[in-house]
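The complex appears here minus one protein chain, its other protein chains still in place.
Letters A, B and C mark the chains in the order given here, with residues in each chain numbered from 1 onward.
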């Protein structure tokens, strides 16, 4: 059974802050490995990296218990890690190996982990919104106190199913939190060209409680999430959390020349001024919780861990071809 | 070319008021004939009557020119008549006859009339919302000054395509007016059980200008519509007009025993206290424009006209079976 | 079918009874759909269920087919066994992403981690004077998608047993019900039973020609068989009952025996299920066939409203009889 987090704790305890920092570093390191795998031509297909957006997944998932559900997107490595999946089996999945979470059948865009409540990444923009809402329907029906978090990019604001789902979630007071990761771009188009009106007005129109938070500040994300999760567990219904954030690299690993849709300067500004890891590290150091050396050690440790995980994934075998016809039906 | 109506005229001229009254009476009389055709077992299928809602279609269409477009719904006879279609060919369509507007192929739920800009009724709830938006896209692209009106019931608020369409309409400032006919019921379910939040918040969330009007007051509907049409023609973009109204009879002609979802008392109250025809007639009489006898004459005249139209439709032939394979492709 | 026939139920009553039994047996079974509760659907098939099971289990939804189908998928993944009601089969158009990209693929894409034990009930069939958007039989779309199961019951007995099996199945299963058949009566045992998904049923044994018919076309085929009998042609009527999984064996063996076959389904004629069924028969019985397999479906046109036109679009006892006689006369 999930233990409710008390959202009144505005002072986040040290253990939690360190854990969140570690998680963010892990995601960054994971994504750097993914990019390397791509550059080394070891990865099939094109992955969508989460670098720059770490504080969102980490802050949200920190407010969840292991039993709570998440649904994720094509840019889903961060969510998967933050919810507790292991990097080695994740890399294995990204390489299409049998040891991967989905036996290699899902890959980057469909990674899922039943043990940590990850209902799966989704390659259809908005494709998991109704699913997350349905998971919340179950929770309410079964009285099991679970909360369901639906991550999606601001591009999914274009999909009608979001509004259909929010309407039902509010009508039925379902414990679901819609987390909109606004990284300002739908692929290669700025969201202002695809999004009329004010984003927060959309959930509000359906009576869904809506808030906005700085998606580069993991403490702020966690605090908001904890409050909304608590609210949902108390039966007060769905919420919408808009997290403004930024993806550092291309839409996918192959999107290198981006200047036709966004400037290097804009990218640089986010990286130097708004980096969620730097921000969190500075705060930890300023608060006297860790020093720079400890931070560096942590990074080194995590990098080493990721390298080992990659090695495992690279060396572990592909599924046998006979597996292609397995698991079509349960 | 459509002539813009000046929305500043708050005093609606007498000719217009009489024409609107006549149109409302025609729709009521038409629908009574439809019900008779059903009871006489002359009509194939089940029609959805517009009785009680006349002021909406009439007030809106009065603000449109012949070139302007409308899209309509399963409850579409009123829209079709108000936009200018002839009752005889409409009845013929409802009976599946060759002389019908669609050669009998469409029937009640698909009646259309190119000559009056009626892009068609639609049997998919919300099915014509994107179509109406597309017609407005054409108007803007072709600079032909046409406005497009999309009628739909409040049930269509459940369809995601409404939000997708309103978003694009606002982004591209399309001359489309979304007219939500809130008659309080989605078939057999009260709209409060299917609709979270405030209806007007929904268009507003997309930046779409939104207003509410008493759908039983044809003058009010016309005045609001004229203003919104004028606004759209000036290039100021889409609008949403919420018209509160009531259907007097069942969801369709066969929906006789309705007490499990709405009380006789509620029905009675709308009929006696909020009838749009009565309301308009009272005003015309009070204003000294007509007297009761003239009103009665008008009703008799229209009834006679409708009876003739029905006779025509009943006696005119079905299409030949060879027509079944015609017009699948243009 | 068991020996003791206790009573007759209509097709609609058999559906209601299947749902009620499964809901009593398993509290995880819930119904989601438009006007399913007090109204019991426009077809009144669910009448009474909300009274027994309450509005938490018989849930009226907004008119949001995509949304509540997806909610069904998510609920199925997390412990419930939802039965999603799509009033007219024509509205599955709105659910195709949820069904084909989500429901059908979740189990496979997750390497078997997540399951989607959900049922979609919807309708098919024309001749109700409901025109082009309320008369289609679009089951071929679902049959084409691996990961889904598709059920096409043709009798009260079959629909009860198959629907119960569908609810217990751990996969997304779509049940197509012929709107015109809800009032059809037939024997249904009082004792509980299920029918395995994937087994055809020979609705009438015969020697000269095989008529494979689905759903609404089974009664048509049986009627044609009676007419054929009068002119000395013995027709075997095979009802696949479930289109996926498909009991190829029974179809092929029947065709091998009779050496002639017609396949009838109310979906549009082209690129529909008759093509698959005919191909399966040809592949399995080619060297036994005297004639190519004939296919009959809805005429390849949007269903017209006008009664004489609409009636021309669907196979009838007469048209099936004519095709069968022609096939048998070419010896």
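A few notes on this one:
The rule we apply is simple: a residue touches a chain if its C-beta (ideal position, glycine included) is under 8 Å from a C-beta of that chain, and two chains touch if they have at least 3 such contacts.
Please read all numbers here as calculations on a predicted model, not as lab measurements.
Within the whole complex, touches from the chain that is not shown fall on A, B, C. Residue A:122 is the one among A:51, A:71 or A:122 that touches the chain missing from this view. In the complete assembly, the contact with the undisplayed chain comes from C:268, out of C:11, C:157, C:268 or C:321.
The hidden chain makes contact, of the residues B:80, B:119 or B:295, with B:119. Across A:59, A:78 or A:107, the residue that sits in touch with the chain not pictured is A:107. Panel shows subunit A; residues 44-46, 96-97, 102-110, 122-127, 155-160, 186-189, 193-195, 260-261, 318-319, 321, 323-325, 328 of it touch the chain omitted from the view. In the full complex, subunit B makes contact with the omitted chain through residues 69, 71, 100-106, 110, 112-114, 119-120, 122, 124, 127-139, 141-142, 144, 146, 148, 160-161, 164-165, 167-168, 171-172, 326-330. Although one chain is not shown, part of subunit C still touches it, namely residues 90-94, 96-97, 100-101, 104-105, 108-109, 131-133, 138, 140-141, 143-147, 243-244, 246, 267-268, 270-276, 278-279, 282-283, 286, 289, 291-293, 295, 300-302, 304.
One rule holds in what follows: only the chains that are shown with their structure count from here on.
Centroid analysis (C-alpha atoms only) places B farthest from subunit A. Subunit A and subunit B have CA centres that are 46 Å apart. The centroid of the Cα atoms in subunit A and the matching centroid in subunit C are 41 Å apart. Counting partner chains per residue, subunit C has residues 61-62, 64, 66-67 touching two or more of them.
Of all residues in subunit B, those that touch two or more other chains are 157-160, 193-195.
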